[in-house]
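First, the structure itself, so that you have it in front of you.
All protein chains of the complex are present and in place, except for one that has been dropped.
Chains here go by letter, A and B, matching the order in which they are written, and residues are numbered from 1 within each.
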């Protein structure tokens, strides 16, 4: 593969993420990886549901009292929006518009960062109320499930930041096109997982 | 249908024969000599499945041997290139459908017995007077010993389960520290004692343990639970109902305050000073003791579940329990008690009996 080969929007392939064998491998491999991630989160969800509201005798926390839906709703909106902005970025990837792609990816990262900061705020708030990781099976399961998601968001942020900066001079080529694309796959996956967390943990916790 | 059944009986007989030829183990702990309905059901299932599986093995080995004899290269010629057969739909169908039928043959009794042996609905049944119809034993597994409480009778014992014969005995089982598994091989399959929930099942004891070599059935812990997992044995005494009732009464009587304080033996004195903190000599009470209840110690078959029931072994055990059962909870008394005190204590303990 020649990194110096220059493209125009016309010569740029329709599916840059699958244009070379290496790219195709990454593309398929990443989908498979997300399959494994799904099982990972499924296991965490199952554990959480089994341990929900469970604690030592005289345990004082329950999902109803703990969770604050307005905050979580804002977080959900931030992450959903960031998924949308990453779609814009992919649109510009397909049209070989590097500057706009970088811009939308930057916005995506900022939204993700805002989400993460709110999550940190949420956790700090709970800990302040005495709902610490080691205080019950419920708290352990909650922090592990939601925290694992948060950790994924953080990894995603580091990843996209590195991608944006490392390629800012290079521009788009068939080597890094897949990298941007797989990031967006990853980001959508995180978003979907959050939708499940929002529903299963928060909505069902407060209402159900 | 009947004809088919007969055929299977024949097969079971054959299978049984093979197993018997190979040895059945010892009566007090072999699953092949079931001493109760549960074990018998499981044994029947073993015979049925062995027969089916033996059939499969015979078919496979026959084809295998014939192929191996007939189609050796030395026979068919060094340069022979066999026909490259792709397969056969008929054959594929045959060896898909026949195994399915065999599996069904095994699956139906499996499901039936699963429900039958899992049925504990009669556990809490009471008769017209409000008395429990069935004997219920609460089993608590601890590192590395067993506690048996008879809640209806208000008594508790340890290491040696005593049960009446020829009736369903129901069990509530739980572990006090870490997970164990309760298994009396000759009487029926095991069930785990979990730490977080009570498991329930039943067993039926149909053989009098007095006729056995040691006068007891052997019980085992079947879940790895630490260094002395292998030594976490218990014993089971079965007896006719009338004898059991007498035993229970005698056990209840151990709760009455002992006789004159002045005639307390030296051994009892030692016991009061050194042992009473963990061990009780009254069988009246509930489970939850630190150490095994010793009310019927003199009647027991083993010291600490597995050592010979002799004064020597008992003394050895008291002196240094860690040496014989690593990681168990009992402290050593070798440095705390004199030989005299030990002799007295041993004599006292051996005299704790309700079965005289």
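Following the convention adopted for this analysis, a residue touches a chain if its C-beta (ideal position, glycine included) is under 8 Å from a C-beta of that chain, and two chains touch if they have at least 3 such contacts.
As a convention for this text, contacts and distances are computed from a predicted model.
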Undepicted complex member, UniProt protein name, chosen from "Cytochrome c oxidase subunit 1", "Alpha-glucoside transport system permease protein", "U32 family peptidase" or "Cobalamin-binding protein": "Cytochrome c oxidase subunit 1"
Neighbouring displayed chains - absent chain, whole complex: A, B
Of A:15, A:54 or A:125, the residue in touch with the unshown chain: A:54
Residues in chain B touching the chain absent from view: 19, 22-23, 25-26, 29-32, 39, 41-42, 45-46, 49-50, 53, 56-57, 60-61, 63-64, 67-68, 71-73, 76-77, 80-88, 91-92, 95-96, 99-100, 103, 106-107, 109-111, 113-119, 175, 177-179, 181, 183, 185-186, 188-192, 194-197, 199-200, 218, 220-231, 233, 306, 326-327
Chain A residues that touch the omitted chain in the full complex: 1, 3, 21, 24-25, 28-29, 32-33, 35-37, 39-40, 43-44, 47, 50-51, 54-56, 59, 133-141, 144, 162, 166, 175
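In this text, only the chains that are shown with their structure count from here on.
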Whole-Å gap between the CA centroids of chain A and chain B: 52
